[in-house]
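First the structure, then my questions, so here it is.
Note that one protein chain is taken out, while the other chains of the complex remain in position.
Moving on, here comes chain A:
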Amino acid sequence: QLSVRGKNKKEKLEDFFKNMVKSADGVIVSGVKDVDDFFEHERTFLVEYHNRVKDASAKSDKMTRSHKNVADDYNRIGSSLYALGTQDSTDICKFFLKVSELFDKTRKIEARVSADEDLKLSDLLKYYLRESQAAKDLLYRRSRSLVDYENANKALDKARAKNKDVLQAETTQQICCQKFEKISESAKQELIDFKTRRVAAFRKNLVELAELELKHAKGNLQLLQSCLAVLNGDT
């Protein structure tokens, strides 16, 4: 069970290490150390990764928004040029009209670039921000379970020393142990899956992003070249 306010990162780490030290003598369950290595690595990795994904997601959002602003500006400029171009049929108005077409077409392409970036990059990062948070939460739940297990161990020792309620203490300890092992196993699997999915998702989106950017760049290039031809062809 997670408490209403999940413990922040620092508190969680503190807990974990506190209990590690305390239980160094008391932990007898074999295999814990190996598993801990895996989880230790995961914890270090996830904490850093989560922060960096958060930053990348925020910066990607800003970048995408800027792109959209630029596309909107092109739209306004195109409209203004059109209004100017249709005022009369002087040379300067004809010129403005031609340029307005350019801006109008460029605007469409920029808008698409912005939308694609949003989809392939910003959304991807946002998604993995959530996923990495979920993974961290999972680790937290596991370490909570470890704490419970440690406490059950201590209670058992005490009960044996006092020779009181030993059976109950043994049962509790066994339940906690099972819970802990179960969550450790499922967490490990989930974290491995998480990595696999992450790699696949990034691959898919980055490939699609690159392909779309190429498509837009080529489209833009064609548009620009045809516009140049028109402007240069006119005397």
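To be clear about the criterion, contacts are C-beta pairs under 8 Å (C-beta built on N, C-alpha and C of every residue); 3 or more make two chains touch, one makes a residue touch a chain; residues count from 1.
The working rule: contacts and distances are computed from a predicted model.
Participant: Look at the options "Exosome complex component MTR3", "Sorting nexin-2", "Guanine nucleotide binding protein (G protein), beta 5a" or "glutathione transferase" and return the one that UniProt uses as the protein name of the missing chain.
Facilitator: Choosing among "Exosome complex component MTR3", "Sorting nexin-2", "Guanine nucleotide binding protein (G protein), beta 5a" or "glutathione transferase", the correct UniProt name is "Sorting nexin-2".
Participant: Touching the left-out chain: which of A:His67, A:Lys105 or A:Arg142?
Facilitator: For the chain that is not drawn, the touching residue is A:His67.
Participant: Would you indicate which residue among A:Ala134, A:Ile175 or A:Leu228 is in contact with the undisplayed chain?
Facilitator: Going through A:Ala134, A:Ile175 or A:Leu228 one by one, A:Leu228 is the residue touching the chain not shown.
Participant: Which parts of chain A are in contact with the chain that was left out?
Facilitator: Within chain A, the residues that touch the unshown chain are 45, 48-49, 52-53, 55-56, 58-60, 62-63, 65-67, 69-70, 73-74, 76-77, 80-81, 83-84, 87-88, 90-92, 95, 99, 102, 195, 198-199, 202-203, 206-207, 209-211, 213-214, 217-218, 220-221, 224-225, 227-228, 231-232.
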